[in-house]
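Excluded from the complex is one protein chain; the other protein chains are retained at their positions.
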Amino acid sequence: MATPRATAFSQSEMMIVAAARELAGQRVCFVGVGLPNIAVNLAKRTVAPDLELVYEAGVFGARPARLPLSIGDPTIVTGATAVTSMFELFAFYLQGGLIDVGFLGAAQVDRFGNINTTVIGDYDAPTTRLPGSGGACEIAINARQVFIIMRQSARSFVEKIDFRTSPGNLGGADNAARIRREQGWLGRGPSVVVTDLGIWHFGDDGEMRLDSLHPGATLEQVRETIGWEPRIADDLAVTPAPTDEELRLIRVELDPGGAYTK
Amino acid sequence: MATPRATAFSQSEMMIVAAARELAGQRVCFVGVGLPNIAVNLAKRTVAPDLELVYEAGVFGARPARLPLSIGDPTIVTGATAVTSMFELFAFYLQGGLIDVGFLGAAQVDRFGNINTTVIGDYDAPTTRLPGSGGACEIAINARQVFIIMRQSARSFVEKIDFRTSPGNLGGADNAARIRREQGWLGRGPSVVVTDLGIWHFGDDGEMRLDSLHPGATLEQVRETIGWEPRIADDLAVTPAPTDEELRLIRVELDPGGAYTK
Amino acid sequence: MPDNRRVSTSKVATMRDAIADLVRDGNTVAIEGFTHLISFAAGHEIIRQRKRDLTLARLTPDLIYDQMVAGGVARKLIFSWLGNPGVGGLNAIRRRVEAGPVAASGEPALELEEYSHFGMVGRYMAGATNLPFFPLRSYFETDLPRANPLIREIESPYGDGTVYAVPPLKPDVTIIHAQRASAAGDTQVWGLLGCQKEAAFAADRLIVVVEEVVDESIIRADPNRTIIPGLIVDAVVVEPFGAHPSYVQGSYDRDNRFYLDWDPISRDEAATQAWLDEWVYGLAGRAEYVEKLGVERVASLRPGPAPSGVVDYGDYR
Partner (left out) sequence: MPDNRRVSTSKVATMRDAIADLVRDGNTVAIEGFTHLISFAAGHEIIRQRKRDLTLARLTPDLIYDQMVAGGVARKLIFSWLGNPGVGGLNAIRRRVEAGPVAASGEPALELEEYSHFGMVGRYMAGATNLPFFPLRSYFETDLPRANPLIREIESPYGDGTVYAVPPLKPDVTIIHAQRASAAGDTQVWGLLGCQKEAAFAADRLIVVVEEVVDESIIRADPNRTIIPGLIVDAVVVEPFGAHPSYVQGSYDRDNRFYLDWDPISRDEAATQAWLDEWVYGLAGRAEYVEKLGVERVASLRPGPAPSGVVDYGDYR
């Protein structure tokens, strides 16, 4: 009996599949558009059928008839369970502690999962002006845990971020846990970083550790795309490749145009 | 040509008519049920056709098909312009400064228009437990001005109220104006007290002054039903009796059962 | 993208089970609804199950808390306006308050913690949004902060003076009545909204009592009408006419006769207990209550139709 040949897949598809699998057992997810949206919807069809989707724009229980093009696409409203004002969404759902997982992307991240989406360079005279916080800073503080999805590069995985927009594990786990407790945060901070090369979890000291390398990626690539000497798990795994069913769901149902997954 | 004989009327009818006339020129009124409700609706049909009615329960632009039996009667909802949550009603409309006139009743009032609706006797062991503030304390502070409607009696018009639920002119006008300014109140406090015997306005020193005596009422009655030596205007007027049209509106349209006006 | 169906277990329960499972002796319970949608059915079941030592929170305790206090379930009230609206006082409660430290009946006096309406709403708001306080421009120059030391001053960090704060209120159980919900608990209300949403999100456990359970597709056809997501609902109880003698917009009118009748009944302790025997302890639940009320009285409270009209959400695919 011949072993079936694995279907070819892109790095983006691997990222999405890896992020979706991390959602196993989660209940309520704060959804952004793009990769997180596809990952969340893939998880709902595979490892987390009970996942409830909360969109920042004020939608709960969306049932989009097409892939939403923006975070406020009308297709997430029609047929949803509830629509609320942004005040209520942020106050009752997010700050009120109902969100289990929030997704964040970043222009810069450091080893402790602290995130910059505000400026590259000096705040008052930036080299690059980035979008700013949006809801990211309150997601980082109030969502029970945070998943980070972003591609690795020496510009983005940096020793020191230029501006802290959203707090991660601050200067390390002990310090972060104490500060969160003292300030009454609901969030426990970042739990996973899914990149195009692998899956990082946060160790007891609050620093990210590469636990799994995606098929085809190398440790050399990992080191080239990161600004500090990365911690690698002793029992480094290889991420199982996307299954045919996962790829079918992405390609046929979730992103038939390949807008996010090429 | 014979002078037409005036139609007989009750003290309650006179109170309602006097209160309605005071609303001339006003724009937005916070409505309670009972006498204020009838007064406001009479004003809208006579001296203040542009009056906008805001009900504490969360209704703006009510068009009741019958006399509402309670502040939350379903008839004030059907056909209204807007329904809001109580948070929005109190926060956006009242605290936000949109209310020109709020009506208050009272178990006790003092010469400066300070009001008690909480307890008679000691707070911790009251002789009579009254309803409490409800929205009264915030109406007194945030409505641009306050109209008080209540019957006079020695038990209710007292030298010293047992509990200050809603602030009036505090210890006098100068003091009250300074405190309101310093604390940033939107309200200028009480402007009129309409009773079954007459109409009181507040003088420059913040004390109520009898400016008009209702037809049939005497100064002796006024003094018997008040706990301090009342101030009487030099040019004390006699309140013009209700017109036939005012009485018709009350009896035929606003309170055909005579529930509030007997 | 094809159907994205949520796998949701039904939360539909009987009133008996919902109260037995979710309301525990000593709990803080909020049955909310400002004049509209007051769950008398839940209040009666709490009396019937002889719950004890409850702290009852509600802006306007109304007849339902007067009955519950008469039934001996409460040790404390948190409120802003204590009365029978349009009629007078709440007599069972007043007997437990005016008697001083120990009531004539031997029961301890009811503890009172009082605010203004906006103060109570602010407390639920702080509870629902995980804030340590809610600021408001009430209470200036009144005796209320002296009567209730939980009402405190707070200074603006912008140097422009002081306002007042109230602390969060997080009921152990909130109970609301609504026109309709799906079996998963997605709940829609129209007419007066009171502070049900705030009280619901503030609660640890939430019971939604409805006139009818509807198919999820009816909820999803008008998502702006949803005030509470099934996510925070622990039980959906179907109890038609469960808000009587208060009312449900579009379904039935307030039964004003009962509000008037309650005044003389409640002035007399024996008459009050006899009423509880007849209408609460003596009945298995709301269905028997409605039957006892009689078809004529129920029919007399039905309004004529006043349809909302339809809006179009648009089908985007």
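Note that the chains take the letters A, B and C in the order they are written out, and that residue 1 is the start of every chain.
We take it that a contact is a pair of C-beta atoms (placed from the backbone, for glycine too) under 8 Å apart; a residue touches a chain by one contact, two chains touch by 3 or more.
Being a predicted model, the structure only gives us computed values, none of them experimental.
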| item | value |
| --- | --- |
| Contact list for the unshown chain, restricted to visible chains | A, B, C |
| Among A:151, A:164 or A:201, the residue in touch with the chain that has been omitted | A:164 |
| Candidates C:32, C:66, C:141 or C:253 - the one touching the absent chain | C:253 |
| Among C:20, C:87, C:109 or C:131, residue touching the chain not depicted | C:131 |
| Touching residues on chain C - with respect to the absent chain | 130-137, 152-154, 156-158, 160-161, 163, 165, 167, 179, 188, 190-191, 193, 218, 221-222, 224-225, 249-251, 253, 303-317 |
| Contacts of chain A with the absent chain, listed as residue ranges | 33-34, 56-59, 69-74, 77-79, 83-87, 90-91, 94-95, 118, 123, 125-138, 141-142, 163-167, 170, 179, 182-186 |
| Footprint left on chain B by the chain that the document does not show | 28, 41, 44, 49-50, 52, 59-67, 73-75, 77-83, 88, 91-92, 95-98, 142, 184, 186, 253-254 |
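The working rule: only the chains that are shown with their structure count from here on.
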| item | value |
| --- | --- |
| Each chain counted as touching chain A and chain C at once | none |
| Closest chain to the centre of mass proxy, which here is the mean CA position | C |
| Approximate Å spacing (C-alpha centroids) for the pair chain A, chain C | 40 |
| Approximate Å spacing (C-alpha centroids) for the pair chain A, chain B | 58 |
| Chain B: positions in contact with at least two other chains | none |
| Touching two or more other chains - residues of chain C | 197 |
